[in-house]
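Excluded from the complex is one protein chain; the other protein chains are retained at their positions.
And then chain A:
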């Protein structure tokens, strides 16, 4: 994707109200791939004993990133919606660390886009969470 299109996608995603509330930022996007990160915030803590971020916030990040990868796919229509998303939580994210999601839209039919997403906090090769999802393909 050209720099100009990346800029437009960044403005679009970062302006979505819930993405703004969670502090999501677009890193890169194009050709069915997207990377979005979410800085650590104490408001998002799910486990007060450890300070680990709630899975729900990670889900929102992964859903956004997956949707962005679908919209950046060359064959995508003007919009998309999640049909289903299955998330596996492999380990707790390190408190204080920024979480980065990376999504790949690996197949697209006329009606359905298939996506894989992983989320990492930069402390290990093992992701914090991994997800697979199916998304709608809107016809222009």
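One rule holds in what follows: a contact is a pair of C-beta atoms (placed from the backbone, for glycine too) under 8 Å apart; a residue touches a chain by one contact, two chains touch by 3 or more; residues count from 1.
As a convention for this text, contacts and distances are computed from a predicted model.
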Notebook entry, point to check: One chain isn't displayed here; going by UniProt, is it "Ion-translocating oxidoreductase complex subunit D", "ABC transporter permease", "Acyl-coenzyme A thioesterase PaaI, contains HGG motif" or "ATP-binding cassette domain-containing protein"?
Noted result: "Acyl-coenzyme A thioesterase PaaI, contains HGG motif"
Next item on the list: From the listed residues A:25, A:54 or A:116, report the one that touches the chain absent from this view.
Entry: A:54
Next item on the list: May I ask you to list the residues on chain A that touch the chain which is not drawn?
Entry: 16-22, 42-49, 53-57, 59-64, 67, 79, 81-89
